[in-house]
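Let's turn to chain A:
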Amino acid sequence: MSVNWNDQTPIYRQLKQRVLGMMLDGLLKPGDALPSVRQVAAEYQLNPITVLKAYQELVDEELVEKRRGVGMYMTESALDKLLANERQRFIEEEWPAMLERIRRLGLDVQQLPGLMTTGGDK
Partner candidate 1 sequence: MISVTDTVTSSVISARSISKQYGKQRVLDDVSFEIAPGRIVGLIGPNGLGKTTTLKAILGLGNFDGEMQVLGLDPRTQRDALMNEVCFIADVAILPRWIKVKQALDFVAGVHPKFNRAKAEKYLANTKLSPDMKVKSMSKGMVVQLHLALIMAIDAKLLVLDEPTLGLDILYRKQFYQNLLEDYFDENKTIIITTHQVEEVEHILSDVIFIDDGKIVLETSMEQMAERFVEVLVAPENMEKALALQPMDQRAVFGKVVMLFDGVAQEMLANIGETRIPGVVDLFVASMKGVAK
Partner candidate 2 sequence: MKAMISLLKREFWEHKGMFLWTPLCVAAVIIFVFILPFLKGHALFGARILGRVAKFKEDIPRVSELLASMYLLFSGPLLVVMAIIIFFYCLGALFDDRRDRSILFWKSLPVSDFQTVLSKLITASLIVPVIFIMCAIAMSFVMLMIVGIALSSQGVYVFQDLFLNGKLYLAPLQLLGTLPVYILWALPSIGWLMLVSSWAHSRVFLWAVGIPLLLVFLVGMLDLLLGQNSDMKWFSDLIVGRALGGVFPGVWIEFEHIPLTSFTRPAGAGVDFGKVLSVSWQTLLSLQLWLGVVAAAGMFYMTVRLRRWREEA
């Protein structure tokens, strides 16, 4: 897999973001096994230590658990935790920033709901 890693953040953190992305998108479901460190290292051409670091942070945040002798698994509560974290981040950081931008552009907040259904369906 050829990925273009950016040079702003450390690779391990970018890798972690990818895993989080997979969790949010439902590609990884609670109880699923994460691919082994070895497999990820080989596929992304990374040092195993880098992969381990990413996984370790996920373990520290209780999104992933280590099952002895079997491997790394997404915890049952991971999705909930993740959604809660992401929602909070959206509410506390991204939404205020968005509001600021709307204000700066001189857009009328009242007219925006009408735009919600256009330009993309979810």
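Heads up, the rule we're going with is that contacts are C-beta pairs under 8 Å (C-beta built on N, C-alpha and C of every residue); 3 or more make two chains touch, one makes a residue touch a chain; residues count from 1.
A word on the picks: all candidates are chains of the complex that A comes from, given by their letters.
For clarity, every value in this text was computed on a predicted model and none was experimentally measured.
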item	value
Complex member in contact with chain A (any copy), out of 1 or 2	1
Partner candidate 1, residues of chain A touching it in the complex	5, 7-11, 38-39, 41-50
